[in-house]
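Removed: one protein chain of the complex. Kept in place: all other protein chains.
Then we have chain A:
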Amino acid sequence: MWWLKDVWVIDPSQKISAPRDVLVKGGQVLGISSSLTEKEVLEKAQGESLETINGKGKFLFPGLIDVHTHLREPGQEDKEDILSGSRAAVRGGFTTIMAMANTQPPIDNRALIEFVCRQGERAGYAHVLPIGTVTKGMLGSELVEMADMKEGGAVAFSDDGKNIQSSEVMRLALEYAKLTGFPIISHCEDKDLAGEGLMRRGVASGRMGLRGIPASAESVIVARDLILAEETGGKLHLAHISTAESVELIRKAKARGVDVTAEVNPHHLIFCDEEIGITDTALKVNPPLGSRGDREALIEGLRDGTLDMIATDHAPHTQAEKARPFAEAPFGIASLETALSAVWQYLVLPGRLSLDRVIEAWSDTPAQRFGLTGGSLKPGTSADMVLFDPDFSEVIEPAKLVSKARNTPFLGKTMQGFPVMVWVEGRLVQRDRTVI
């Protein structure tokens, strides 16, 4: 049994943000109280061994849920696999991760869905929930067997990594997914507008001679998908929103009652295109980092709820792949182990976002939208929890990272504010930054 004493509990699902004592027993949250005496706790322990943690100065919140991770298994295990990815997750404070379907082969049938579930269970760290593709082979033409894949354990459908270029296929997907009740997760990127682009089109791309991707490459597809969702009444979730125009389109669509949610990645909230150096492949990401104005609009969107969730879009790559000239390096940032700390340091500490809002957007909201367990510390729920120490600082070094990937822009930097204890179903899986 665990007794977390005098810790600042943030649980948006119960609207708690206050100092509390939390008891965990038998893998579940037993209760949250204002304060407990040792006698009361020992009574509840009923002879079970008790570990007491002094939580003063620290935060306890539900294990974070990341709706957008690339775990690369099957097929690209040199970049990451489900075991290394789920270890990276718990090191970073995530107890549930949704695995994107663009593996090799893509997760486009029930057998593959069950394989991902099974590998997640074998790993035994974060809960790994598979997302199925929308179309067979991710080729953008024929829909997958959504109902069967749901039976197998899928939690959503997405051709992420690729846009569904055919508007008709997207419309049909939104219709057919109603059988499952799951949202279609859309990766919005007009192939022609994005072209062979490498970074956001703007002054910085012009200066460096790196081919540009206009903001419209995302926004025109966001507009299309919102119209299709409205027309069909289907459920839409927009992945990695990165432009001010997209935020505005979503805001208006929500006001009209469209069933849409959207996520934003930490790197789009923190960096902008001007900060990219010509050899900084760690900042080469898709959608590309936007302008300062975009960054402001994204923060505002997350504050006012237009953007519902934060998601890492953890995209691991090998060092050899990223150690290339900018044009030749793959897109993506590995972020499971640094995302929460980065958001704390760059957004919460300077007062741009409240920690309460961050936790809500990374736990309760994703749980609600995708119908997941977790994301809450209500008594009787499975004890997926994070103890966060705002003062803990660490240098981001290759030797410490448990992900196979090193492609993070924070490499070599000292960051402050980390999860120091993480529980999955009441079992401690990370302590003092070491995965157990």
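Structural remarks
Criterion: a contact is a pair of C-beta atoms (placed from the backbone, for glycine too) under 8 Å apart; a residue touches a chain by one contact, two chains touch by 3 or more; residues count from 1.
Note that contacts and distances are computed from a predicted model.
The chain not displayed here is annotated in its UniProt record as "Aspartate carbamoyltransferase", chosen from "Aspartate carbamoyltransferase", "Imidazole glycerol phosphate synthase subunit HisH", "ABC transporter permease" or "Spore gernimation protein KA".
When the whole complex is considered, the residue among A:Gly206, A:Gly233 or A:Gly293 that touches the unshown chain is A:Gly206.
Which of A:Ser35, A:Ser167 or A:Thr279 touches the hidden chain is settled by the complete complex: it is A:Thr279. Touching residues on chain A toward the chain that is not drawn are 201-212, 278-279, 320, 323-328.
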